[in-house]
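Here the complex is missing one protein chain, while the rest keep their positions.
Now for chain A:
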Amino acid sequence: MIYFNNVSKVYNKDSVVLNDVTLTITSGEFVSIVGHSGAGKTTLVKMILADDVPDEGTVFFESINIFKLKDNELTKLRRRIGVVFQDFKLLSNKTAYENIAFAMEAVGKTNQEIESDVPHVLELVDLGDKMFRFPSQMSGGEQQRLAIARAIINQPELIIADEPTGNLDAINTYEIVQILKKINDLGTTVILTTHNRGVVDSINKRVITMEKGKIIRDDNNGKYKI
């Protein structure tokens, strides 16, 4: 589904972010990418969204060369991917309901679909009673659940979760991981970047370990080893 071919990215001479990364992720996989801060995890996943550009190499989403896409084609590709960030990246002047509705409007869903699906997905992430709250009126865990609800609302083929538990306590972390596992069980590919040992070990799926921009380990059913 996703193919990185000899991808390199250098910010300046002393800071090589990605160094000749080649990687394949198949449909339906749950892949955890682990490594220290600055190992290149976030840059790697950002490239799938064309939010960052490699200096060398290519990135494919199925047969699509991501960096050859025109603007409107990129918009369409992004609609097939759900994203969850460490800092949630919710729209601060929109309520929980409107944050989800916005993502649905973006893909051209009708008002009826929005009215029936948004409450449903908010119930699913246990935010049914906080529908009309603004992100600033919600806790970190609630905001992250809202971000996940937004990511899954359009039934994407891929979920990218970039350090989704980085700002959360243990209980919220557990909940988020459970939700991601459930999404994966339903057939959606999940790419999770984290440096939380407990999270990775509890998932017990493929683990890619990065260090200084290189993949140093790639284990199916792996554990967190750095």
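In the analysis below, contacts are C-beta pairs under 8 Å (C-beta built on N, C-alpha and C of every residue); 3 or more make two chains touch, one makes a residue touch a chain; residues count from 1.
Just so it is clear, contacts and distances are computed from a predicted model.
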{"item": "Name of the absent chain as recorded in UniProt (options \"Cell division protein FtsX\", \"Branched-chain amino acid ABC transporter permease\", \"Oxidoreductase\" or \"siroheme decarboxylase\")", "value": "\"Cell division protein FtsX\""}
{"item": "Listed residues A:23, A:69, A:107 or A:131, member touching the removed chain", "value": "A:107"}
{"item": "Touching the absent chain when the full complex is considered, from A:27, A:92, A:139 or A:202", "value": "A:92"}
{"item": "Touch with the omitted chain, as defined above, among A:78, A:145 or A:206", "value": "A:78"}
{"item": "Sites on chain A contacted by the missing partner chain, in the whole complex", "value": "49, 51, 71-72, 75-76, 78-79, 83, 89-93, 102-103, 105-108, 110-111, 150, 154"}
